[in-house]
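A single protein chain has been omitted; all remaining protein chains appear in their positions.
By letter and in written order, the chains are A, B and C; residue numbering begins at 1 in each of them.
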């Protein structure tokens, strides 16, 4: 019997009839006594953050909830409910979209910060950026925004909170320094501002608080799910059936071969 | 141009370059000043809850994060990462599972409470339960648990918090009364305890706070996603490739027709 | 050990090292000797269709592969790959959208045909349509098209193949008669043509061939997946990152409360 139970072993949750504990804490003591962000931290990491850590953590969760219906994830959520999906299905569809390109920048930014940190800190920024572009991709994750120019309004606010936390000794501040070094280096290299965006700023917070890179993506998914549910629910109220991406009258441009009837010989005995 | 923009109209988010606001609140004022549960409330409903409302709300979010790897959603998340999916894909797969049976009980319980409330309150419980079973399903959503006997440890704790909130005038307490009336009625009818479970208890909170029924499902998805990400992340650490539901040595019982070779005539000219 | 194996019991596939059989047929005898549509039939139903049945079956599968990028499923597939998802993720996202409204009409049409058939056949059409609209929904599944007016080009072709098959004794033709009776009845009731669409026509075929209603949805998902993969793959070639539903310059119409800064009191010690 133990091989079957062992197949699903976990250190997260312990259960017997009438008893549930998470990471060793009885559930009835967590309920009402820890905040939702503290619970997210406990579940993903195994320990409880203090109030200051939790406050900085939740600032990142608050910041990334939504970026409007032109984001593919939000559009997907809104279309999904008009296809008949309930909120779980709409949320699943939207979160699935938060892959490498749409939802991976935060994770990649934490990786990049860790690389710079491991190399010795901000003065190694240019060298690590070059290595990133050579080995990974030309996109520097977490910097630049095609829409919010010159500044993404969320980033300076989040960095300001990191500075406050660093001043209080809650975090070290060294990943904020790394983030700012990237911003400076990119501005010099490109000759124009390539400011830190929401992914770069939340990645600073996740790195400061000690979250490993892949969890940055998971936490972004949690955060963006709030917008997803809100938009899906609003769309349910607006109604619609099989909502497509554009009003039906627009259709799409066809650029394939011309319609030529009569090229297929009918089968004799199908 | 306006028909295209109108196709995606929303009252949730307003944006121009360098400016984002949610429900009329500038994002940089929300970050650092509202809690994550307050943000969830603002996004889904349009207004900000006070601290007491937010505290009760977050108790429900904390309570439902996980029920272990025998829950299909959690098992799915753990299997998913061993198939190569990143955390967004694991979360999408798991949340998709939170459909009518696995994740719909909270939504249905809110509906049931509203029906009893609309009928005049707790004294109409038996009558409405009978109607529910006739029109909807024999399962009374939110009550009974195949594992937690005699009591689901989360429910009395959550109801206690509702009572405290009612005593302070934060909520009316009438949905707690309805929930308890269902519990009493079921005990009388069945001759044994059918105690309120996590879905019934969180539904009391969501109903007390004025959330419409479908959002109860959405909020459960948000809450359970915390466990999903935690288990998926733990599984990434454990490793494994193509993790199946049981250790490979077990295989499955085959109960179909016997293997009979030689029944298909080879095609001549395929 | 047997309770674990029994938990996953199936009559579809039998396996031991070096041996695989489906429904009793050795896999190496199926490969190269049965067509893909025959295999789909065998797997879902347990027996092999003859060539005539398979030919009619595959006409339905061929007919429903795609309806262009304004269909939410196809749009989702195209957006998905620009978010970083590989083809499996794009296909999953798209197929998830084929729910009650977008992908359920075929299943519902088979149900409706069965109701009319059980009531005694075409002469009971008006009565059953009324009951459907009273008990289920005002939409008559499988009839009418907002775009293809006056005729969906796939339907008469598919019905013609059913007629040929009925003439040869492959099928009875009674569900084609029911489908045409619905078309006539709707034309009389509404005073205008409400022609059978692709879902109504494929449902005739699935009903004629004896597929239960829920499989009609599954088969539609299989068929539409062909278009899904094709569009996702084409989009990969076109490139793009985070493709939204409309060109970025359009944005959306905001119809919520005006942006009012300064309403949130900063927290003292968060």
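Going forward, a contact is a pair of C-beta atoms (placed from the backbone, for glycine too) under 8 Å apart; a residue touches a chain by one contact, two chains touch by 3 or more.
Just so it is clear, the structure is predicted and the values come from calculations on it, not from any experiment.
Within the whole complex, the absent chain has one touching residue among C:118, C:151 or C:167, and that is C:151.
Residue B:244 is the one among B:17, B:244 or B:257 that touches the chain not shown.
In the full complex, subunit A contacts the hidden chain through residues 1-2, 4-15, 19, 21, 23-26, 29-30, 32-34, 46, 48, 89, 92, 96, 245-246, 250-267, 270. Where subunit C meets the omitted chain, the residues involved are 3-4, 7-8, 10-13, 15, 17-20, 22, 26-28, 30-32, 34-37, 39-40, 43-44, 55, 58-59, 61-63, 65-70, 75, 78, 86-89, 91-93, 95-100, 103-104, 147-154, 156-158, 160-161, 214-215, 217-219, 221-222, 225-227, 229-234, 236, 238, 246-247, 249-250. With the whole complex as reference, residues 4, 55, 68-73, 75-76, 79-80, 82-85, 89, 92-93, 96-104, 146-147, 241-246, 248, 250-252, 270 of subunit B touch the missing chain.
One rule holds in what follows: only the chains that are shown with their structure count from here on.
Although subunit A and subunit B share one sequence, what matters here is the overlap of their interface residues, and that overlap exceeds half of the numbers used. Each chain gets a centre from the mean of its Cα atoms; the one farthest from the centre of subunit B is C.
Averaging Cα coordinates per chain places subunit B and subunit C 28 Å apart.
A separation of 32 Å divides the Cα centre of subunit A from that of subunit C. The geometric centre of subunit A is 21 Å away from that of subunit B, both derived from CA atoms.
Each of the following residues of subunit C touches two or more other chains: 4, 89, 92, 96, 245-246, 250-252, 270.
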